[in-house]
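One protein chain omitted, others in place.
Labels run A, B and C following the written order; every chain starts at residue 1.
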Amino acid sequence: MATVRSAGLAESINATLADLLEQDPRLLLLGEDIGRLGGVFRVTRGLRERFGEDRVRDSLLAESTIIGQAVGMAMSGLVPVCEIQFDAFTFPAVNQLVTQAARIGGRWNGQASPGLVVRIPTGGGFRGVEHHSESNEALFARFPGISVACPSTGEDADQILRYAVTLGSPVLMYEPIRLYWRRDAVARDPEPARSPTAARVVRRGADLTVVTYGAITHEVLEAAHALACDVDVEVVDLRWVAPIDMATVLDSVRRTGRLLVVHEGSRDVGIGAEIAASVAEHAFDALRGPVRRLAPARRAYPPADFEKDYMVGVQEIKDEVLVMTK
Amino acid sequence: MATVRSAGLAESINATLADLLEQDPRLLLLGEDIGRLGGVFRVTRGLRERFGEDRVRDSLLAESTIIGQAVGMAMSGLVPVCEIQFDAFTFPAVNQLVTQAARIGGRWNGQASPGLVVRIPTGGGFRGVEHHSESNEALFARFPGISVACPSTGEDADQILRYAVTLGSPVLMYEPIRLYWRRDAVARDPEPARSPTAARVVRRGADLTVVTYGAITHEVLEAAHALACDVDVEVVDLRWVAPIDMATVLDSVRRTGRLLVVHEGSRDVGIGAEIAASVAEHAFDALRGPVRRLAPARRAYPPADFEKDYMVGVQEIKDEVLVMTK
Amino acid sequence: MALKSESEYATDLDDGTRRSLLRHMLVARRIDEEARRLQRQGALDLWLSCQGQEAAQVGSALAVGPASTVFPSYREHAVALLRGVAPDELVAQWAGRTFCGWDPRRLRFFPYTLVLAAQTLHAVGYSIGQRLQGLEDFVVVYVGDGATSEGDMSEAMNLAAVESAAVLFICQNNGWAISKPAEEQMRTSVAERARGFGIESVRIAGQDPESVFSVCSRATAHVRGQRAPCLVEIQVSRFHGHSSSDAQEVYRSAEDIARTRVADPVTAYVARLSGLGVVNARWLDDVEAEVRELRERLVKEYA
Partner (left out) sequence: MALKSESEYATDLDDGTRRSLLRHMLVARRIDEEARRLQRQGALDLWLSCQGQEAAQVGSALAVGPASTVFPSYREHAVALLRGVAPDELVAQWAGRTFCGWDPRRLRFFPYTLVLAAQTLHAVGYSIGQRLQGLEDFVVVYVGDGATSEGDMSEAMNLAAVESAAVLFICQNNGWAISKPAEEQMRTSVAERARGFGIESVRIAGQDPESVFSVCSRATAHVRGQRAPCLVEIQVSRFHGHSSSDAQEVYRSAEDIARTRVADPVTAYVARLSGLGVVNARWLDDVEAEVRELRERLVKEYA
C-alpha cells in the first residue's frame, strides 16, 4: 500500500488562515482560546502574535455569543472565521446558526450576504472524554442556508476555506481531530475535484462505490487497497455534505452498480441515508444489489474504553465490501 | 370519500393531559403562557384553574430554562410535560435536549430515568409569520436517547402521551398546528397499531406503499382515496420517527413493491431519507422501481404568500403516485 | 456621566423637537390603527400593535439620531416609521409577502427578529465590527421585557460590557410577555440586571416622550462619549393583546386594561402641547391629513 507524507491538517489550516488574514483585511478569527493559547489543538498557533489581538480574538466562553456576534460582524462587512472548541459545544450555538446566520440572506432579500465560517474540530478515536468525540455534521446538513464541509486532507481544507470565505453565506467546516497531526496517508488518485464544492473520486474502481468523507476516508482507502486483489473498489470523498455533489456519486454508482456509504457520524437520519435514498431513486436501474450504510448505531458515543466497538474500522469496511460483492 | 368527525387534536390533548394530571401527582406542565392563557393554541386551557399554578406552570420566557429546569425536576422524581410555543423556538433548547436530557440515563449508568415530555406545535399551512411554520422533527430523530413522536390524530396523541410519561427517557411530541381544530378526517382502516410505538397501516393497498406521518397523513389519505380506481395505495402512518418501526414499513413494501415517502419537513437528510435508505437495503429485492421521496426542497419555509409552492399538497401526491405506478 | 433618575432631567426641548415627537407619535398611532383594521379584515395575517408604546419609541428613536444603526425586536413600528420605513413596507411582512419589507441598509433600520433576543448579540457584534473598521459604531438595540430572560440577552450584555461596545440597549418593558407579567419574569429590573454586568442603566416611565427623549439623548451621549454600553428600561403600557391572535381579556383584568387606556401617551401629549400652544388645531389637522393619505395608500395596497 503506497502511503504519502503530507503536512498535518492542523499545520495546513494554520497556513491557510495566515494567508487569508494576510490577504484580506476584512477577515478575523474568533473563538475560545484561539489567541494566547493558539487553540486547544494549536491550529491557530502564532496567529495572534502575527496579526494582533483585534484580528485573532479570544472570545468569551459562550458559543451563542461567538456565532451571534459573528453574525453582527458579518453584517458590518467583516468575514469572521470562528472556531468552536469541540463538536459537541456547537449545541449552545445552534439557535444562532440555524435561525439567524443561515437566514440572514433570505431575511434581507438578498441584500446582505454574511461571510461567516465556523471551524469545528470533530470525530473520535483519540480516547476523548464525554462530548469530545462527536460527529454532528448531519445535524446542520438538513438546514437550508448553511453549507457543511468535511475535508479529509490538508489540501481539501485549504481549498474549502478559501472558497468558504467568499461564499457570502455561512459555512461550517468539520475538521477531524485525529487528522490534525497525522502525516502519512494512503495515496490517492491524482485527478483533482472538478470544483471547490465537488466531490472527488480518490480511488478509481469498477466493482463497488464507497461514498465517504472526513477522517474515515483514510480507513476506507486502506480497506480498498487491502482488498485490491479481490474487489476493485471506487472511493468517492464527498468533501461537502451540504450541498452534496450527487452527480459525482450517481455517475460512480452507474459505473459500479453497487453503493456502500461509510461515515463516522451515527447512521440514522444521517448523510448516508441521504446518499442511499438519492441513489435508490436516481440510479435504481444501475443497482446490482442493496445499497448499504456502515456507520455507528444510534447510541451515544461511549466512554473511551468502548470507542473501538462504536467506531467503524478498516476490518468492518472490508467485511462489508466482501459481503456486498460476493 | 368517507370522512369521519372526531375531536380536534387540541381538545384531545387537553383531555389527556387533564387525565394524566388527575392520575399521577408527579406530573406537571411547564411552558410559556400555558397557564393563565391556556397556551397560545389553548391546548392547556382550563388546566391551571383545575390543577393549580404549581402543576400548570407559566415558565420564564427561555426555552433552555424550560428544558434545563425540567431535567432537574425529572431527576427529583417529577414528570414534567413541557410545551415549546412554536417548533422553531426549540432551537435555544437544543443544547439542553441533546447534550443533557437525552444523556442523563447513560451518564447515570441507568440509575436515573428522567420522565420528560416536550410538546411542540409544528408545521405550516396557516399563513404563519417567519419561524412559525417549521417542521424540525428530523433534527432530533438523529440523536440517541430521544424519542420523537408525530401523531396525526387525537387518538394517537393520546396513546403517545400516555406511553411517553412512563418511558423514563425524553420524548418529543410534534403536534401539527393545522390539526388542532380540524374535526373531519378521511376514514382510516380500523385495525389499531400493534403497540404504542408501532406504525399503523391506516389504509390497506396492494400497488404502492406511501410512508408518512403527522398532518400530511391526511393529504396522503385524501390522495389515496382519490386515486382508488386507478391505483390501490397502502398508507403507513409512522406515528414515531424515532425510533422508526421499520418492520411495518418493510412488511408493507414487500407486499406492494413500491415505496413513496411523503413528509412536510424538508427532504434532505430527513426522515424520508432514512426510510428510503433502509428499504433500499433491506427490501431491495422486493422493489419494482425506484424509491421516491416527496417533501419540500432544502430551502427556508417562505413567507405565507409562497407557502403553497413550498408545501406538498394532495395534487403533488397524486401525481407522484401516478408517475411511480404508470 | 452617571445616568440620573428621570426627574432630574430638565425637559427643555425646543418646540420644533416637540412637534416632531408628537407628529411621529400620531403617525405611528394612526398607522397602527389602520393595520389593526386591515388585520381584522383579513388583509394582514397578524399584527402586533405598538399602541401605548409610542412615546417610548419615538422619544428614543429621535434621541439616538439618524447616524445610529437600529436593531429592532418586532414591535418597533413607531421607530420604523420615524426611520423612513413606509407604511406599506412596514406591513408587508405581516401580510405574508416578505420577511422584511424595507431596505435595512439604507435606513440603518435592520429587519425585525422574531426569535427573541437573538438580535441583541448581532447588535453588539455589529458595533464591534464597525469599530474594528473605523466606521460609525453607535448601535441601538430594542428588546422586550420577556425576551430579556433568554440567555442571549445576558450574553449580549456581558459581551457589550467586556468589549466596551457602543451599544445602547433599550428595553421596552410593557409589563407583559404575552400573558406573563414582568414581575414574574424577573426579581429585579432589567436596569438592575444590566448594572450587574457592568452596564450603566436607568429605568424610566415611558408616558412622556420628552423625558424619554432627554434620557435617551444623555444615554446616547454617554455611549458615544465613553464608548461604553448603556441600557435604558422604559416602562410602557400595552394597550391591546400581545398580537391580533391574542385575547388579553383571558389573563388581564378589565380594570388593568382600562387603566392602561386612560394613560394614553398620544392623547396626553396632544393635550399638553395644545395647552402650551406648541401645536394648534390647524397643525393637528395637517398631520391628520398627511396621515390620511398614508392610510389611504396603505389600504389601496392591501385591502
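To be clear about the criterion, a residue touches a chain if its C-beta (ideal position, glycine included) is under 8 Å from a C-beta of that chain, and two chains touch if they have at least 3 such contacts.
Model, not experiment: these values are computed from the prediction.
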For the full complex, contacts between the hidden chain and the displayed ones involve A, B, C
Of C:152, C:233 or C:264, the residue that touches the missing chain is C:152
Of B:9, B:29, B:47 or B:73, the residue that touches the missing chain is B:73
In the full complex, chain B touches the hidden chain through residues 26, 28, 54, 60, 62, 64-65, 67-78, 95-96, 99-100, 103, 106-109, 111-112
Hidden partner sits against chain A at residues 32-33, 35-38, 40, 58, 60-65, 88-89, 91-92, 127-132, 303-305, 307
Contacts from chain C to the absent chain lie at residues 149-152, 154-155, 158, 161-162, 184-188, 192-199
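Please note the rule applied: only the chains that are shown with their structure count from here on.
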Highest contact count belongs to the pair A-B
Ranking chains by how close their C-alpha centroid sits to the total C-alpha centroid puts first chain B
In terms of CA centroids, furthest away from chain B sits chain C
Between the Cα centroids of chain A and chain B the separation in whole angstrom comes to 30
Contacts with two or more other chains occur in chain A at residues 95, 99, 103, 106-107
Multi-partner residues in chain C (2 or more other chains touched) are 98-99, 115, 151-152
